[in-house]
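Just one protein chain is left out here, and the rest sit where they should.
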Amino acid sequence: MSVVSPRASGSSAPVGRRRLIDSARSSRLVVAVATAVILVVALVWDPDWRALRVVVSVLAILVAPAVWDSQRRVIRPAVAVMLALILMALIGPLFTRDPLMLSVGESLTGPSGDLWFGTDQFGRDIFARVIHGARLDLGVGFSAAALAVIVGMPLGALAVFRGGLFDSVLLRISEAFQSFPTLLLALGIVAAVGPSIPILIFIIAIVNVPVYLRLTRSAVAPIVNADFVLAARCAGQRELTILFRHILPNVRQVVLAQFSVNVAWAIQILAALSFVGLGVPVPTPEWGAMVREGYEQLVYGRWWVSVFPGVAILTTILTLNQLSDRVRHGT
Amino acid sequence: MPLAIYIARRLVFLVVALFGVSLITFVITRVLPGNPAYLIVGVQADESTLEAVIERLGIDRPIMEQYGHYMRQLFSGDLGDSWRTKNPVTTDFAVRWPATIELASAAAILSVAWSVPFGIISALRRRSLSDRLANVASGLGVSIPEFWLGIILILVFFFHLGIAPAPIGRSLGTVPPDVTGLYTLDSLIAGDWGALRSALAQLALPAITLAITTGAPLLRVTRGFMRETMASHHIRSARALGVPERSIVLRHALPNVLLPVSTMAAMMYGYLLGGTVLVEFVFAWPGIGKYAIDSINASDYAPVLAAVLLSACSYIIVYLIMDILHFIIDPRTRT
Partner (left out) sequence: MSPGERSEVPAPEIESKAAAPTDVPVLDVVDLTVGFGSSTNRRSIPLQGIHLQVAAGERMALVGESGSGKSLTAAAVLGLLPDGAEVIRGSVRLDGEELIGAPERRLRDLRGRRMAIMFQNPRASLNPVLTVGGQIAEVIRVHGEAGRKESWSQAVDLLAEMGIPNAPRRAKDYVHQYSGGMAQRAALAMALSCRPDLLIADEPTTGLDATLQQQVLELVVEQVDSRDASLLLITHDIAVARSHCERTTVMYAGRVMESGPTATVTADPKNPYTSALLKAFGTVDQRRMYAIGGVVPTLLGELGECAFADRCPLAAPECRDGVPELRQLDDRRVACVKA
């Protein structure tokens, strides 16, 4: 995935030093993000923590260079915060209290040195719940966005490749999909099918597929007739090989930037669904659901119940958006 | 291309788009797992009503026939009944849509009012204070979940500062006589200043919440287009021939920026009109969005589906109107 087609770089104007650096950088980023995605997804389905040690060490080795900008000698804050969040999701739960532990005596106590974020109405530790929530929100976010990419990107490229009726039908369908407000569409489907985490991932992915489809389509269209593609065709390579080896690697920067934004959207949709009571089932620590629980406590001035999970959502989404900007501008 | 032909072509597109939208909603109800009859009548319904619905929907019949039936229903304006309110969904919509329209319009006006001028000013000078501020504002505005922002605003302006009214819907006092269904307009028409104040006060926080979250992407886009335009060749030419900066910005750059920005704004308004689900929910605003959520929570499915359909349609129609307006305004479409 990280290898640009040799013809891609060979056929264009002389490759300057600067471009080489950029492509090395972005491939490192691709590796880092891809690993993170796979591992986070794996971990969500691996509650026994078996993969944990491998995950943390591999992750540290892979992403360390992405954090440190050796040219400008600064730490990239967005990357660093994102890693901190992922790390928090991975190993944070080991160091907190049980997020589901009820404690009637301690219900609705404000933030203190002992309970940093206070407790909710059932006396559950909000700090523990926010940390555990990271696991769920990031896990669902990454999984849904990854699923949307995996389906949308090849479809978009194929649309250009095949052209004709296939292309226009696909385009019309995705246009129709995009005229639905994402949240309302997700609401409608959840209401029909019923909420559960795999279904939520599936639904959030579905409503985002058209985004990737159209993005890839517009990115691929200008290069599908580029010389290096024609050359590959003349060399008798199979269409699918051309697609995966020569075309898709060239659109990965755009897609990667979109991916980051999309994880943010996915988290926002998940949180929103849970907020209105259609997301994850009740006691599960999820940020949106926690904000909702806190909303009911607002009347009594207990701000901490909804403010802290909200800050967690905001931080995560802000970081992902910043990350996307960085990828888009190649820094 | 003459205007009439253009409009005709766009209308064909509209039909295609609406067809696609109806297909998607159909797929959601009929093809996805789960018994649609339950979705339509609700789980509490007894055996006989259930069978009546199965009969009416024709669920036992082939899928194409079902789709034909569904389309016929749509064309006759039948969006089904809500068993929760015991009304046809269209009747419920007629009562609630004005609330959504009022909120969406107020939010759209506020949103454009802060983001577009800010975007233009911040684009004029790189790394200036306004540029940095715009960076922060758009970054935060894009990232903040609107339901949480609403809660924070309530916390600050209602609980702590006490300058905003309680977030419990459209009006605390008397409701003005119904003319347009928009409380602000109706109270203006009736000359009832107390009602107007109350309506505006209720409108303020939800509208501001939406204006912040929808304005942020608009700010980004405006700033991006403005920067691009200011760096374009024709601006360089105008400058090189001594056109003053004021005219460069207002006469040369602005029209080039406002055309694409207005498309964005229209899309945003189209989405808002379809129900501002989260904000309506947070502020107990009795519009389409809240109606949809309440229906979902009561397993009352017909209104949900209708709301989804309506929001897509309002988006498509607003977009279409904008498109036609552009065709009329933009000189590049003239030949």
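First chain written, first letter: the chains are A and B, and each begins at residue 1.
Please note the rule applied: a residue touches a chain if its C-beta (ideal position, glycine included) is under 8 Å from a C-beta of that chain, and two chains touch if they have at least 3 such contacts.
Here the structure is a predicted model, which is why all the values come from computation and not from measurement.
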Result, missing-chain neighbours among shown chains, is B
Sort through B:238, B:277 or B:293 and give me the one touching the missing partner chain.
B:238
Which residue, B:68, B:117, B:177 or B:255, contacts the hidden chain when the whole complex is considered?
B:255
List every residue of subunit B that touches the chain not included in the displayed model.
126, 232-244, 247, 251-252, 255-256, 259, 330-332, 334-335
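We adopt the following convention: only the chains that are shown with their structure count from here on.
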Measuring centre to centre with CA averages, how many angstrom lie between subunit A and subunit B?
26
Going by the contact rule set out above, which residues of subunit B touch subunit A in the complex?
16-17, 20-21, 23-25, 28-29, 32-34, 36, 39, 139-140, 142-145, 147-148, 151-152, 154-155, 159, 271, 274-275, 277-278, 281-282, 289, 292-293, 296-297, 299, 301, 304-305, 307-308, 311-312, 315-316, 319
In the complex, go through subunit A and note every residue touching subunit B.
172-173, 175-177, 179-181, 183-185, 187-194, 264, 268, 271-272, 275-278, 288, 291, 294-295, 298, 301, 303, 306-307, 310, 313-314, 317-318, 321-322
